[in-house]
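Missing here: one protein chain of the complex. Every other protein chain is in place.
And now, chain A:
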Amino acid sequence: MTQINVRVDGVSYSDDVEPRTLLVHHLREQLGKVGTVVGCDTSNCGACTVHLDGVAVKSCTVLAVQADGSEVTTIEGLAQNGTLHPMQKAFHDSHGLQCGFCTPGMIMASIDLLTENPSPSETEIREGIEGNLCRCTGYQNIVRAVQQAAAEMSGTQDRTVGNGHVSLAVVDTAAAPHVAGAQS
């Protein structure tokens, strides 16, 4: 067992871990951060994506001991002071999720994509998230969500907090403007 100190979603944790423990297992099994999920065993699907010191990583490819002294942000820590991150809001607005299992990783990867490229083209978005698999949406609405978030976040210096966040109190279920009503 090795002792590690990791700050996760703003809370500091000190734990003994087996050297072979993966970061995702540490998050889920020791810290109860079950919002981050495991979708494969070959690092293909990206469902477990979190931010390690501000950079997206697949937490199944990082040993817990490698995260010692680091700051981890998971999907559970994304909303700040009760307000959704623009990317969370955009996924909701654009219907960028159906079953929602890939969504935590997809949102974390998409935020990282915009950090590197604040105004990506559709092709750049598709290539930027190709490490994250979704089986439900066919990706079109995910692309639309990332485009919406990019527009909302553009001009914002600090994209992890502040501008662009919306209230979490009630997730708005008003009709989405981008899909027309039933045609006849």
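One rule holds for everything that comes next: contacts are C-beta pairs under 8 Å (C-beta built on N, C-alpha and C of every residue); 3 or more make two chains touch, one makes a residue touch a chain; residues count from 1.
What we mean here is this: contacts and distances are computed from a predicted model.
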Query raised in the report: Which choice in "Membrane protein", "ABC-2 type transport system permease protein", "Molybdopterin-dependent oxidoreductase" or "Cytochrome c oxidase subunit 1" gives the name that UniProt lists for the one chain left out?
Result: "Molybdopterin-dependent oxidoreductase"
Query raised in the report: Touching the left-out chain: which of A:V6, A:V72 or A:I107?
Result: A:I107
Query raised in the report: Among the options A:L63, A:L78, A:I111 or A:A150, which residue touches the chain absent from this view?
Result: A:L78
Report summary line: Those residues of chain A that touch the unshown chain are 18, 20, 28-29, 33-42, 44-45, 47, 74-76, 78-79, 84, 88, 91-93, 95, 97-104, 107, 122, 125-127, 129-143, 166-184
